[in-house]
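Every protein chain but one is kept in place in this view of the complex.
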Amino acid sequence: MKLDIRYFAWLRERVGTAAEQVETEAATVADLIAELRARDEGYAYAFSDTGAIRAAVDHELVEFDAALSGAREVAFFPPMTGG
Amino acid sequence: MKLDIRYFAWLRERVGTAAEQVETEAATVADLIAELRARDEGYAYAFSDTGAIRAAVDHELVEFDAALSGAREVAFFPPMTGG
Amino acid sequence: MPAPVRVQQAPFDMGAELNAFAATVPGAGAVVSFSGITRDLADGTLEVMEIEHYPGMTEAALSAIRDEAIARFGLTDAMILHRYGPLKAADPIMMVATAARHRADAFAGAEFLMDYLKSRAPFWKKEVTAKGAAWVAARDEDEDALARWSRGG
Partner (left out) sequence: MPAPVRVQQAPFDMGAELNAFAATVPGAGAVVSFSGITRDLADGTLEVMEIEHYPGMTEAALSAIRDEAIARFGLTDAMILHRYGPLKAADPIMMVATAARHRADAFAGAEFLMDYLKSRAPFWKKEVTAKGAAWVAARDEDEDALARWSRGG
């Protein structure tokens, strides 16, 4: 399936792009992270501390075991600091 | 000693005056209440439920056992309802 | 700069008060305001809400409550404004505002001000309808609300 991926804050800076489209068969967010991390050193570094990363699927915060079936957009970012 | 006494809210309405000056030897607020209550039926009624009455001496909330020596103004009123 | 404690009969503009307060709190990251508004009776018959107070004691009590809140929560600043006299439904009655570096202190300071002001500042409300007038009774909840500030300092 095709997935739009978006990156924010220091995760965006580390992977070097704000958005990309990937072709993937990842079943869960965790699977997708493993795929991305295997790409190159930049991605491996960006995703090295998954405790400091949050994920959203189609604008909804999810845990890493969330399924990707039917998903259109996945986003990765550090813990939020609004307010 | 001479004391200015002030009444507020329904206590004022029941005693029928907002302020008066009294000559008293009352040692405490409780003594003063006893003196006032003994005056007439209106005062007796006004001070019948002392649990519903608060007192201030010289603008400071006090308990009924507070001493009156040196006091200039004593005020009686129901529980406050500001805000 | 308006005085930090005001007791007045005149109406006030809560937005203008908030802006004036927020303009004078350098270094604060959090500003909280509370505004109390005259509520109509359940059956919509309120003609006037009369607010009586004790001139002299009122100002002293509000100043003491403000000083205590600033010291206790390390507030950058705090203000209290309270009206008296005849009010109509939907009229603003009073307002407090607090400023602090962080939000927890600004919120706690404002709640502390309100809890003390409700039960310790000499104001009394009387609801007047076509059928007569009745003094508003103090609520047990308001007295209970004070108790939380003596726990744990």
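We just call them A, B and C in the order they show up, numbering each chain from 1.
In the analysis below, a residue touches a chain if its C-beta (ideal position, glycine included) is under 8 Å from a C-beta of that chain, and two chains touch if they have at least 3 such contacts.
Here the structure is a predicted model, which means the values were calculated and not measured.
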Partner chains on view for the chain not depicted: A, C
Candidates C:60, C:128 or C:145 - the one touching the absent chain: C:145
Chain A residues touching the omitted chain (full complex): 6, 8-10, 56, 59-61, 75, 77-83
Contact footprint on chain C, counting only the chain that is left out: 13-19, 22, 26-40, 90, 92, 101, 103-104, 106-107, 110-111, 114, 141, 145
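Everything below uses one rule, namely that only the chains that are shown with their structure count from here on.
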Whole-Å separation of chain centres (CA-atom averages), chain A against chain B: 71
Centre-to-centre distance between chain C and chain A (centres being mean Cα positions), rounded to whole Å: 48
Chain B and chain C, separation of their C-alpha mean positions in angstrom: 26
Contacts with 2+ other chains: residues of chain C: none
